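Every protein chain of the complex appears in place save one, which is left out.
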Amino acid sequence: MSNRRPYVRSMDGWWKRDAYFIRYMAREVTAVFVAAYAIVLLFGLVRLAQGEAAFNGWLQYLKTPWMLVFHLIVLGTFVYHTWSWFNIMPKTMPIMFVGGKRVQPGTITGSGIAAAVVACLAVLLIVKGMHP
Amino acid sequence: MADAEKIIEIEVLRYRPEQDKEPVLQTYKVPFTDDMSVLQGLQYIKDYLDGTVSFRWSCRMAICGSCGMMIEGKPKLSCKTFLREYYPQGLRVEALAHLPIERDLVVDAADFVAKLERIKPYIIPKEARTLEQGEYLQTPQQRDMYEQFSSCINCMLCYAACPQYGLNPKFTGPGVLALLHRYNADSRDGGQDERMKLGYADEGFWGCTAVGYCSEVCPKGVDPANAINQNKMNSAINYFTRFVTPGRADK
Partner (left out) sequence: MKRSNEPIFWSLFGAGGMLAALIGPALVFITGIAVPLGLIYAPDTMSYNNMLAFAQNWAGKLVMFGVVALFLWHAAHRIAILLHDFGVHAVAAVKLFSYGGAFLGTVIAGYALLAVGF
């Protein structure tokens, strides 16, 4: 007769067990804010299709203190998203070689963040250029 | 120089299936010197304090992969972790997380071993060569494509670091998928199609959510998260192109 009785431990609250898991969950939770922002934009599109009065209502709504605070929080989570996206990138990309040398993780993350800074500046300037 | 003997408290998560309904903590006071590993602390307990404490070990030099356990909540090799790092506050040791506890610090590795066998962790030669044809040649860069992944010692620390394996034990898991990639990425190997069937499944690469902690805890620098996630791109390309590329359907 076997006395084996393997004990399986619970996973409840696993993400509180390690700071690494908390950072992971913070990265994943940014998605809720990305969704919320996309829904705000989606409302804008619907309002645009409904005509001038409807769209102006949406524009006014963006100026309410609640929406400004909301967008400040969203901005913070988007910046965290950008950082965490490129921070995990060295793990998600195939091994690359430049001039026979392996590209280092720090180089991949750094290039990604640099690309994001350039892209963001480009968007800011293009929009400014369209409506000076 | 002989230091005055120091005493450290080691809390061990005990589980004796014949008497414990669930795991319980037991504390031991262990005299130690600065050169003693956590494994040596456990050996002291077994030899002098309590012969019933069970744990696995073999080589004492981070190559056999037997002595992995949770040390203060982190998956570590106990032979490679020193008691002095936890003095004077003491330390708690538990069986590797996410794996069933067989007894005390010993986990049930059957699931891991079964998965390991399934991915065929050996080179399946691309072409049959006779002795006269000589060895299979490989450039340093071809070797670099898999070398780090070949350092795996099957210690299962990455499984204890992987919440996705803990949440769903059907997930093939970091170590085995890293070894799958190790053989697939070898220029001498021709077994990709067989192995990728396992990789393309929900239980394969797609069970990973890129937490990344597996790579952090690996004592051998294998980086399983990279092995898995670089295959997501390949798998996605294969998924979309399998109908237009001849001979790739159902692979």
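Labels for the chains are A and B, by order of writing; each one numbers its residues from 1.
The definition used in the following text is that a contact is a pair of C-beta atoms (placed from the backbone, for glycine too) under 8 Å apart; a residue touches a chain by one contact, two chains touch by 3 or more.
This is a predicted model, so every value here is computed, not measured.
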item	value
Option from A:8, A:75 or A:96 whose C-beta touches the chain left out	A:75
Sole contact to the chain not displayed, among A:7, A:20 or A:37	A:37
Those residues of subunit B which, in the complete complex, touch the missing chain	163, 167, 197-198, 200-204, 206, 209, 232, 235-236, 239-240
Touching residues on subunit A - with respect to the absent chain	11-12, 15, 25, 28-32, 34-35, 37-42, 44-46, 48-49, 52, 55-56, 59, 62-63, 67-68, 70-72, 74-75, 78-79, 81-82, 85-86, 112, 115-116, 119-121, 123-124, 127-128, 130-132
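The criterion applied here is as follows: only the chains that are shown with their structure count from here on.
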item	value
Centroid spacing, where centroids are CA-atom means, of subunit A and subunit B in whole angstrom	31
Parts of subunit A lying in touch with subunit B, wherever the complex brings them together	3-9, 11, 14-15, 17-18, 20-21, 24, 28, 88, 90-95, 97, 100, 102
Sites on subunit B touched by subunit A in the complex	15, 17-18, 22-23, 73-74, 97-98, 100-102, 108, 141, 144-145, 163, 166-167, 209-213, 215-216, 223, 225-226, 229-230, 232-233
